[in-house]
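Take a look at the structure below.
One protein chain is absent from this view; the other protein chains keep their places.
Then we have subunit A:
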Amino acid sequence: MEKKPVLEVNHLRTHFFTDDGEIPAVDDVSFYINEGEVLGVVGESGCGKSVTSLSIMGLVPNPPGKIVGGDILFRREEAGEEWNIAELPGKELRKIRGNQLSMIFQEPMTSLDPLYKIGFQISEGLRRHFKISKKEGRRKAVEMLELVGIPRPSEVVDEYPHQLSGGMRQRVMIAMAMASDPELLIADEPTTALDVTIQAQILELMKRLNKEKGTAIMMITHDLGVVAEMCDRVVVMYAGKVVEQGDVRTILKNPKHPYTQGLIRSLPKLTGRDERLYSIPGNVPKPGSIKRGCRFAARCPEVFDRCVKEDPELYSLEGEHACRCFLYDPQGGEDHDENRTTAPRHESEEILSD
């Protein structure tokens, strides 16, 4: 059976208009997510992955942010519905948001309204989208709390957020996002703010919901461990652009882009006690600060002349694998040293091993 995309992002450009000028936070980004699939969006802070997700939700703070180009096509195949979120008026968008399209955020501690009970917050969206009664909403809230593994759900439903721990609150966020049985769940670093043990539980929960309910998940993270654990395909972003994409095994085992290779090398290993932890030198450039050439050029160990003169395209490699680097230009482009390094194999295998 061929899978159909629930979400297709085509040439999305989201810019911020600040006193320092126009900043292209998301610059010509394209990708898709199939039904029931988990897509990982990976990158350092400031690479535009959060803005991409907010663009899909139509939640880019405006001003200063604005979608200036591209399409965000969101589909429900069985209902024969399709929307272009980039052009949808606010009122229409509110009908989809929290209904077919949900999102959970990075900060569970501050993402729940402190003044309302958990049950109210879970059922609020449901009551709006599905016109159900208060009582029905409450019943559904208890059911969702149970689904996400919260102990004594019928009591928690009447508690306030400050009475719950961070992990519990993130479960509540997931319950809230999953209550409407969405087609697509966007998770923006859902485990970053949590303890490692809780992280594993939350990931496990999301994986389970993905399998049981068939909800597609867009998992935004900087943690390649999370990617290895959860995702089917990966999009690597750098300074507002997609630099590499492909299925998870290819990306982790055979990364092509020097940035992806660097990311994988900088993962700490449990065995490598004597080695210094690798880090990519320098910082993510401010979006828009690089006018010409590859945005990674300044930090790239393999940089050559062409990199600072021209913008590389996203070159297709085998299958769905694609990489934005002149090293993979089929036209050759540059006579470059052929013995370029790929990521040391054993490191990436370790991630995939479990």
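By definition in this document, a residue touches a chain if its C-beta (ideal position, glycine included) is under 8 Å from a C-beta of that chain, and two chains touch if they have at least 3 such contacts; residues count from 1.
Criterion: contacts and distances are computed from a predicted model.
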item	value
Chain excluded from display, named as in UniProt, from "Ornithine carbamoyltransferase", "Peptide ABC transporter permease", "Fe-S cluster assembly protein SufB" or "3-oxoacyl-[acyl-carrier-protein] synthase 3 protein 3"	"Peptide ABC transporter permease"
Listed residues A:L12, A:I85, A:L112 or A:A216, member touching the removed chain	A:L112
Residue of A:F17, A:Y32 or A:Y160 in touch with the missing chain, whole complex considered	A:Y160
Among A:S102, A:T191, A:Q245 or A:T260, the residue in touch with the chain that has been omitted	A:S102
Where the missing chain touches subunit A, by residue	57, 59, 63, 90, 93-99, 102-103, 105, 107, 110-116, 124-125, 128-129, 160, 162, 173, 176-177
